[in-house]
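Note that one protein chain of the assembly has been removed; the remaining protein chains are unaltered in position.
Naming follows writing order (A and B), and every chain is counted from residue 1.
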Amino acid sequence: MSDMNLTLKVWRQKSKDQKGCFETYKTLASEHMSFLEMLDVVNEKLERDGKDPVAFDHDCREGICGACSMVINGSPHGPEKATTTCQLHMRKFKDGDTIVIEPWRAKAFPVLKDLIVDRGAFDRIIQSGGYTSAATGGVPDANSILIPKERADEAMDAAQCIGCGACVAACPNASAMLFVGAKVSHLANLPQGQVEAKTRVQNMVTQMDKEGFGNCTNHGECESSCPKEISIKFISKMNREYLGALSHVQKSAAAE
Amino acid sequence: MNRDCPAQTSIGKKVLMALTGLMLSGFIVGHLLGNLTIFAGREWINSYAYHLEELKPLVWAARITLLGLVTIHILTAICLTIKNRQARPVAYAKKEHQTTSVGARTMALTGTVILAFIIFHLMHFTFRVTHPEISNSLDEHGHRDVFKMVVMSFQRPELAFGYVAALTLLFLHLSHGLWSLFQSIGLLGERTLPVAKKISCAVSFILYLAYISIPLTCYFGLVKV
Partner (left out) sequence: MASSPKLNSNIPEGDLKDKWQNRLAEYKLVNPANKRKHKIIIVGTGLAGGAAAATLAELGYNVESFCYQDSPRRAHSIAAQGGINASKNYRGDNDSIYRLFYDTIKGGDFRAREANVYRLAQISGNIIDQCVAQGVPFAREYSGYLANRSFGGAQVSRTFYARGQTGQQLLLGAYQALERQINAKKVTMHERTEMLDLVLVNGQARGIIARNMVTGEITKHVADCVILATGGYGNVFYLSTNAKGCSASAIHRAYKRGALMANPCYTQIHPTCIPVSGDYQSKLTLMSESLRNDGRMWAPKAKGDKRPPNEIPENERDYFLERKYPSYGNLAPRDISSRAAKEACDEGRGVGPNGLGVYLDFADAIKRLGKQTVKERYGNLIDMYNRITGEDPYTQPMRIYPAVHYTMGGLWVDYDLMSNIPGLFVTGEANFSDHGANRLGASALMQGLADGYFISPHSVSNYIASVKPGKVTTDAPEFAAAEKETREKIKRMLSINGKTTVDEFHRRLGKIIWDKCGMARTKEGLEQAIKEIRALRAEFWKDLKVTGGENELNQSLERAGRVADFLEFGEVLCMDALHREESCGGHFRVEYQTEEGEAKRNDEKFTYAAAWEFTGVDSQPILHKEELKFESIHLQTRSYK
């Protein structure tokens, strides 16, 4: 096992309202470690020294929960394609490397502490319409709705989004259109999602704008940083759905 | 949920950018076709200019439309850019780019310079205020001698290469803008996306070559008065 000496420059920020700055740490790492395990080692040392460990979001550590969120050397989730931070392994780095670690940077994702940001904006976007309104029970047999395999596959391609926010972090404009596009497309691709498709896209776009995300200018950075490699074709699909819904006027729910 | 006016939403603005961009691109093609008559000789381009003058009301209608399009394109761009800048109040200390192109990253910059260029271009050739000494001669039919004006202008290195430089920026702007506009109005999909990017580059490069052929041929004396 080859050990490597690393220099880490880590963003430290006590809380939402305080100013942050970079701090430098030296550490040893094995090539078999995951990136987060490397940080665990740094943190345990900090704790033993009576210092505050680096706070970062993480949970499943197998690339699916979407909690981990760091910009590593300028790339969200680090240099390896289609990989979340928790699945990034240290064999991608070499002895003597300096690694800069920053939180997601976006107005809509305020830093809570160190590398932890608040991604509640994503939840609020889903709240505004990212669902089908199927009440529990009283639904037809699963096989009564036939869905061509290609459509189901495309819906799945979009539905894979883990909501990590790397798309926003990567976008030069901090736009959330890949996230929103993926959910709009997932549901718009399926017959079950058709009924509410028009109000869904309108409401989700409105909420997205309200949260203070930037606008897509088609850089494609989101797609290449997405750990699930979700295609920007879904942004195009969202735009199409949105334009298709222009003539649709929503009736107030209060009129029921 | 209350719906915003479509033109005020992010997608609405992108669509505005796309549609005005599309129409302006159409003008760029038309304008080029007119300009290329220079290679057919003095007669052709001067009579093209003369006939254009005769259609004055139409020309003015076109000019006002273009002015409108440019205004919408620019104002929307300003709105979008301000919002985009606000969306990331703290910049990254280190940021790597993966796929984005020079064209994409410099849209605001190229756009601004192109605007300045357009103003100069109008002053230069349309309103003829920058170089009156070469812009106001007439040909043997008593028509404005556009041919002479163009050729003599581009014999000056600062004008020839200034135009080439501005057109390079226009090329960059179009290389990203052309496919982007189809993406923004939702026409692209899995198969068409990569194709659109290539076509966009190719078309804007062809336009670029065609446009710069005029100052370059004049400067190097391939087209002479």
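Keep in mind that, in the parts below, contacts are C-beta pairs under 8 Å (C-beta built on N, C-alpha and C of every residue); 3 or more make two chains touch, one makes a residue touch a chain.
Owing to the predicted nature of the structure, the values given are computational and were not obtained by experimental measurement.
Seen in the complete assembly, the chain not on display touches A.
Contact with the chain not shown here comes from a single listed residue; of A:Y25, A:F93 or A:F122, that residue is A:F122.
Summarising the interface, chain A meets the missing chain with residues 1, 14-15, 30, 32-34, 36-38, 40-41, 44, 46-48, 50-53, 55, 57-67, 80, 82-83, 87-89, 91, 112-113, 116, 118-120, 122-123, 126-128, 130-137, 139-143, 145-149, 152-153, 155-156, 159-160, 162-163, 186-187, 190, 192-193.
In this section, only the chains that are shown with their structure count from here on.
Chain contact summary for the complex, chain B toward chain A: residues 1-4, 6, 9-11, 13-15, 80, 83-84, 86-100, 104-105, 107, 176, 179-180, 183-190, 193. Per the touch definition, chain A reaches chain B in the complex via residues 9, 11, 22, 71, 73-75, 79, 100, 102, 105-108, 128-129, 170, 172-175, 177, 202-203, 205-209, 212-221, 223-225, 231-233, 235-243, 246, 250.
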